[in-house]
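With one protein chain held back, the other chains of the complex are shown just where they sit.
Chain IDs A, B and C follow the sequence of writing; residue 1 opens each chain.
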Amino acid sequence: MNSTESRDKKSNTTIVDTSDDLVTSPDPTHPANLIPELCRHFWTIGWATGTGGGISIRDDDKVYIAPSGVQKERIKPEHIFVLPYPQSEPPLASTADTRTFLRKPSIPLKESACTPLFWAAFDLRDAKACIHTHSQHAVMATLLWPGNEFRIEKLEMIKGVRWGGVEGTMTYEDELVVPIIENTPLEEDLRHTLVEAMKAYPKAAAVLVRRHGVYVWGPSWESAKTQAECLDYLFELGVKMKLANVL
Amino acid sequence: MNSTESRDKKSNTTIVDTSDDLVTSPDPTHPANLIPELCRHFWTIGWATGTGGGISIRDDDKVYIAPSGVQKERIKPEHIFVLPYPQSEPPLASTADTRTFLRKPSIPLKESACTPLFWAAFDLRDAKACIHTHSQHAVMATLLWPGNEFRIEKLEMIKGVRWGGVEGTMTYEDELVVPIIENTPLEEDLRHTLVEAMKAYPKAAAVLVRRHGVYVWGPSWESAKTQAECLDYLFELGVKMKLANVL
Amino acid sequence: MNSTESRDKKSNTTIVDTSDDLVTSPDPTHPANLIPELCRHFWTIGWATGTGGGISIRDDDKVYIAPSGVQKERIKPEHIFVLPYPQSEPPLASTADTRTFLRKPSIPLKESACTPLFWAAFDLRDAKACIHTHSQHAVMATLLWPGNEFRIEKLEMIKGVRWGGVEGTMTYEDELVVPIIENTPLEEDLRHTLVEAMKAYPKAAAVLVRRHGVYVWGPSWESAKTQAECLDYLFELGVKMKLANVL
Partner (left out) sequence: MNSTESRDKKSNTTIVDTSDDLVTSPDPTHPANLIPELCRHFWTIGWATGTGGGISIRDDDKVYIAPSGVQKERIKPEHIFVLPYPQSEPPLASTADTRTFLRKPSIPLKESACTPLFWAAFDLRDAKACIHTHSQHAVMATLLWPGNEFRIEKLEMIKGVRWGGVEGTMTYEDELVVPIIENTPLEEDLRHTLVEAMKAYPKAAAVLVRRHGVYVWGPSWESAKTQAECLDYLFELGVKMKLANVL
C-alpha cells in the first residue's frame, strides 16, 4: 500500500492508512519504536501507571502519538497514530472530530487525550517532543506550592533545564519558575489554560497541572526526556525540602 | 491424556487432571502465562513479597489461580490451578473442602487462600480478573483513614477507576470511596465481610482490608491491573497528602 | 581432580580443593548458582550494597558461603567457599583460624565475615539458609525501638514468619518479637550476643543488630528468603507507622 494515498488532509472521511508502513522501522530511534520504549520506562518509574502519561514525538511533518487508555508498558509500534503536521484549521488540533490522520491502528483504539496538549508544545514552542507525566512528585509540588507558580533556586539540576524548554540552558544563578494551572474534568479542556500559561510564561520549560501532573517539552526527544528528568528531580527535592523545613 | 475426562464437577474424589494440558500455551496472554508474569511484576513493586498477594484470571468457564505460600516471582505455568466456573453449590467456592478443580499441579501445592475472595469478584461483579496486594500504601491508607471508608477526591488518577470496578470510568468530579473491612486471622474468613462490603458499596471498585491490603477487580485482566495501579497511586498519594497536611 | 581428597577436616594445612568441581552445576537451584543470583537481587533492593549483606546456604553436610568485601551483585559461582558441616571443634566455626574448608576459590578471597553468624543459625536452629541484610528499614527499626526488642502486632504479613524461623507459621493474633543486640566493631564478635539472643528468644525468627542490620534464617533458602521479605516489610511498615503516629 502506498502510504501517501492517505495524505488527504481536507476531510475526516478520507480513507486513512491502517497499514503498518509508517510505524515499521528497524531503527530503534524511529518514533514508532521510541514511544513504546520510553512509555515502558516512564511506567517503570511511576510517570505513566494506570494508563496515564506518555510522550508524543514530532519528526518534521509527522506527529507520532500513542493510544489513549492502554497499558503504557505494553504499547507496540502498530498501536501508534501518525498525524500530519501542521494542522492549522482549526488551530492546535483542538477537537478530536476535526483531526486529520496519516495513519491509524487497524484495531479499535483512540488517540491519546493529550493530543491537543502535545500539539500546543509543537505549535507554540516548535518542540519536537512533549512528555506528560502523572508523577507524584509533580502532583505533590502543586499541592505544596498552592499559588500559580512552582519556584525553586540554587540547585545544580536547574542547569539541565532550558529557557522555554527549547532555548539555551539555565544557569545555577537562575530561578526556575514553572506555571501551575488548575485541572479540568476533561484532559482536552486543559488546552485553553495550558496555551495561556505557555504564552504568559514564554521562558518556562513546562506547565504543571494541579492534582494531575506536568507537561514538559524539548527541541528533541532526548532533550524533552532529560528536561523531564531534571524537573521531576526538582519537584521531588523541592517537596522533600519543604517537608524538612529547609526551604 | 484427554483433559476433558477430568471435568466431573460433582465430587472432590473425581480424578483431577494433573497434566499440563490446561496450562500450556505459546500465547503470552494465556492466563497460565500471564499469572506468573504479573505475579513477578507485583513482587518487584512490593505488592506480593513474602508469598503474599497475587492475581486470579477467569476465562469464560475456567478460573486460573496461583498456589498458596510460594515465592510469587517464581511461579511457573505448571503450578497453576484451574477451576470450573461457576461453582454454585455451595456459593462462592467458600470452603476448600467443597471446591471442584479441572486441573491441579502434579507437585504438592495448595490453591491460594484468596480463592473465595477472588470468587466473590467473579460472582458479584462478573469480573474477569481479581488482584490482591499487600501494598504498604494500601495498609497505610487503612491506618490513616481509621473509619470504614477511604475517601479521596480531586485527583486526576481517579479517572482511571471504574464504577463498581467493571462499569464506566469515574470522572474528575467524582469522589472515590473504597470500603475498609477489618482483617481476620484466616484469609478465607474475610469472605463474609468482603461480600457484605461489595453489596453495601455496589459502586466501589475495590475493598481495602485493614492492616492487610486490598482486593481490586475488573472486566479484564488489563482493566484489573490498571485500576489496581490507579488505586495504589491514590492510596500512596493520599497518605503523603495526609502526612504533609494538605488533605 | 577428586574433590573428596580435600575432606580432611583436622587441619588447616591440608590441601584444600580449589577446583570448581563443588561449585559447578547446570542446576539454577544449586547453592553455588543461587547465592550469586540472590545476592544480586539483595543488592538491587538495598539489602547488600557496598559489599555488605548476603546469604549462606547449607545443603546437607556442605555449607556454601560468599566471599567477604566483594561487590555482591558480581559474585560468580567460582568465588563461593564450601565448608563441611558440622564443625564441632571449636563450636560454631567461631574463628577464621580454625575453620575447615572443602573448597576455596583459586583467586585470593576471604570467606564472609558473617560465617560464624550464619553458622549459629545452622547449629542452633538447624537452619538450611541464613540471610544477612543491611536494609535501612532494619536499621531504622533498631533506632525507633530503642530497647532490646522490636515488637509489632496485628499486621497480615506476620503470618509469613515462622516460630523460631523454622517451625510453623505465626498467626495474625500473635505478636512478633525480634530481639535487638548491640553492634560490635568486628562482625565476628557479634557471635556471642547473637547466640545468647537466639537462646533467650527460642521462638524468634531473626535477630536485629542495632545500627547494622538483621540476621534471618529458615528451614530452606526459599523460606529464609520469604521470611526475610516479610520481616523487612514489617520493619519498614513499623517505622512508617511510628513516624505517622499510628503506632
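Throughout what follows, a residue touches a chain if its C-beta (ideal position, glycine included) is under 8 Å from a C-beta of that chain, and two chains touch if they have at least 3 such contacts.
All values derive from a computational prediction rather than experimental measurement.
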item: Contacts of the hidden chain among displayed chains; value: A, C
item: Contacting the left-out chain in the complete assembly, out of C:Ser19, C:Thr169 or C:Thr184; value: C:Thr184
item: Contact with the hidden chain (one of C:His30, C:His212 or C:Lys225); value: C:His212
item: Contact with the hidden chain (one of A:Asp27, A:Asp60 or A:Glu173); value: A:Glu173
item: Chain not shown, touching residues in chain A; value: 154-157, 160, 171-173, 222, 225-227, 229-230, 232-233, 236-237, 240-241, 244, 246
item: Touch residues of chain C, complete complex, unshown partner; value: 46, 49-52, 71, 134, 136, 139-140, 143-144, 183-186, 209, 211-213, 239, 243
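One rule holds in what follows: only the chains that are shown with their structure count from here on.
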item: Touch-based graph of the chains, sorted into line, ring, star, complete or other; value: line
item: Chain ID, smallest distance between chain and overall C-alpha centroids; value: B
item: Inter-centroid spacing, chain C versus chain A (mean Cα positions, whole Å); value: 47
item: Shared interface positions of chain A, touching two or more other chains; value: none
